[in-house]
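Left out: one protein chain. Kept in place: all the others.
Chains: A and B, in written order; residue numbering restarts at 1 for each.
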Amino acid sequence: MTDPVRATPDDSTLVRVRGLTTVLGGKTIFDQLALDIPRGRITAIMGPSGTGKTTLLKHITGQMRPDAGEILVHGQNVPGMSREALYKMREGIGYLFQNSALLTDFDVFENVAFPLRQHTALPEVLIRSLVLMKLQAVGLRGAARLMPHELSGGMARRVALARAIVFDPQLILYDEPFVGLDPVALNQVLKLIRTLNQTLGITSVLVAHELAAVQQIADHVFLIANGKVVAQGDPKSIAADGSPWTRQFFGGEADGPVPFQYPAGDYASELGFVGAVK
Amino acid sequence: MSQPRSSYAIGTGLFIVLGFAALAYLATQTSSVANVHQGASYIIDTHFANIGQLKERAPVKIAGVRVGQVRSITLEPGQEVADVKLAIEKSYDRIPLDSVATIYTSGLLGDQYVGIQYGSSKKVVAPGGTLALTKPAQQLEEMLGKFFGAGGVADNLGGTYAVTANFTNIGALTVGAPVKMAGVPIGSVQSVVADPVKLDAKVTLAIDKRYNQIPDDSAAAIFTSGLIGTQYVAIQPGGSPTALKNGDEMILTQSAMQLEDLIGKFLVNGSPSDKKDAGNGKPSASPAGKQ
Partner (left out) sequence: MNQRRPQGRNVVTQSLAQIGGCGLFLLTLLAAIPRSFRYLRETIRQLWFVGAMSLTIIMVCGLFVGMVLMLQLYHVLSIFGGTSASGMVVALSVYRELGPVVTALLFAGRAGTSITAEIGLMRATDQIDAMEMMAVDPIAYVATPRFLAGVIAMPLLCCVFCAMAIFGGHLVGVTWLGIDNGTFWSNMTAVVDVHTDIVNGVLFKSLAFGAVVTLIAVYQGFTTPPTSEGVAYATTRTVVASSIAILALDFVLTAFLM
C-alpha cells in the first residue's frame, strides 16, 4: 500500500545512523557508529553476541536514547523526537521480538487486532477481515482462536509477524527471527520475510547469527564489532572480504579478534602464584 | 471475541452493584440513618417521666417476647415527660387500653427495653393511640441511693439560657457534660468554678431555650451514667408555677455520689469511711432526699 521508493525517489536511504555513541554500564556499546539502511531492501546486521545489535534496533525505534549521534528515520532525528512524534513514527514500524512477545491475555486474533483496536476506530467487520488477511498471509488463519501458550515457537513468531505487519509498515525490524526454530519453521519465516519484502516493498532489517539464512535473503550485510561497522557489503562478497573479523565470524573460528577469553586479570596472579613467588 | 469482553463487563458491573449495595446497607441499616426503618407495624404513643437509657430501636416486649421496637423518643418543649413512640408488630393488635408500659433494664449494665403488661380492659389500643399507664425507668441510683443515668450529649439547638446551681461536691463533672430532664438531654454544663465565698462549686447550666417551663423549685442533681460512666446533671422538676429564667439560681441541689461510699454503705450498711474523699459525698442515709 505504501511505496517508499516513490515517496522520496531521490533518497534511497530509509535509516541513516551517524556518529552513534552509546555507553551502557561503563561499557562502550557503540563508538561513532555510522551506517545506512537502504529502502526496500533486506539488510542484515550481524556481529558477535553482546555487540549491541538489539540495542541498535532499540535506538532506531527510540526505545533507548543514545549518548551521542543521530539516527534519521524518514529524515527525522529519532533521539530528538517528542513522545507523540515517537509513537506516531512507531505506527509505521513493525518490530518482531526475539521471543515473539505476544500478549498472553489475548488469543491470536486479538493479538493481531491489538494495534488496530488501539489506534483506529474501524468497524468490527473491517478489523476482522484485516486480521484474517494478515493471518492468512502467515498461514495461520486457522489458529485465530488459539491462545499464545498453545502455539509452537515458530507459530508464535509468525503470529508476531502478522501483528507487526497489520498496519502495513514501511520498515520491519526483525530481532533474531531464526533463533530456536526447527529447519521447517525457519524456512517458513525466511520465506515470509522475503515475500513481505518483495510483494509489499517493506524495508527489512534483521539481526541474525544464522549465516546460511542471511545469505539466502539479505541484500546487504553489516558486520558490527567493537562498536563499529567492521565490514559491509552483499552477503557473497562480505564472506570473501578476508579481514580478520569476517574470517573469524563467517569462518566460525573460536579465537580471533573476538577473544575466547573474557577480559580478565592475570591468570597466574589470580590463582595466587604471584604471592607464592614473592 | 466480544463474548469474553461482555462477560467481563457484566461481571464487573455486578461487582460494582454489589459493592454499592453493601455500602448502602452499611449506611442505611447499621448507622444512625437506620432509625427511620419501617416494618409492618403500628404506632402506640406512651409518655414516660424518665426513659433512663432507653434508645430508639430498643425492643418492646410482652411477657418477655419481642413484639416491636421503640420508634422515636422526643421531649416536647414545655413538658417534663418524654414522648416515646412504640412500633408494635401488626399481629399484636389486641393490647388492652389499660395496659402498663414499663421501662426495664436487662441486667445491671444491660440495655433497657419497654415491657407491656396487659390490663383487663375490653378496649384495645388503636393504631396511633396512647397507652396512658406507664412506669418510668427504674433509676438504679434512686433505688440504691441514686446512681444510674443515661449516655449521650445534648446539642445546644436554637440558643440556650443559663441557670446556676451550687453543689458541695461535683465529683467528676466536667464542662460540656449533659444536663438531662426525664433522662433526655436538654442542655450542657457551661462552666464549673469554685465559689470563693460559699466554698462550694458553682456550676452554670446552659439549657435549651425550648425548655423554658422548668419550675424554679426544681432540683439539680449530679448523677453517673452507669457504674463507670461519665457524670451528668439531672433536673428533677418541682411544682412551682413560676419557671426558671436566665441567670436564676437553682436552690435545691444534690451533690455527686461517691461510688465507694455508696457501695460500701449498700453492701456493709455503714462501712468505715476511711477513704480520703469520704464525707465529700452526700450521705446515703437519705438516698432519695433533697438537700
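Everything below uses one rule, namely that a contact is a pair of C-beta atoms (placed from the backbone, for glycine too) under 8 Å apart; a residue touches a chain by one contact, two chains touch by 3 or more.
Values in this document were obtained by computation on a predicted structure and should not be read as measured data.
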- Task: Just list which of the chains on display the missing one touches.
- Result: A, B
- Of B:T74, B:S106, B:S121 or B:T174, the one touching the omitted chain in the full complex: B:S106
- Task: Can you list, in ascending order, the chain A residues touching the missing chain?
- Result: 61, 63, 87-88, 90-91, 93, 95, 97-99, 101-104, 114-115, 118-119, 160, 163
- Just the residue numbers, please: which parts of chain B touch the chain that's not shown? 5, 8-9, 11-12, 14-16, 18-20, 22-23, 25-27, 29-35, 55-59, 66, 69-70, 106-111, 113
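To be clear about the criterion, only the chains that are shown with their structure count from here on.
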- Message: I'd like to verify one number: the distance from the centre of chain A to the centre of chain B, where each centre is the average of its C-alpha atoms, in whole angstrom.
- Response: 82
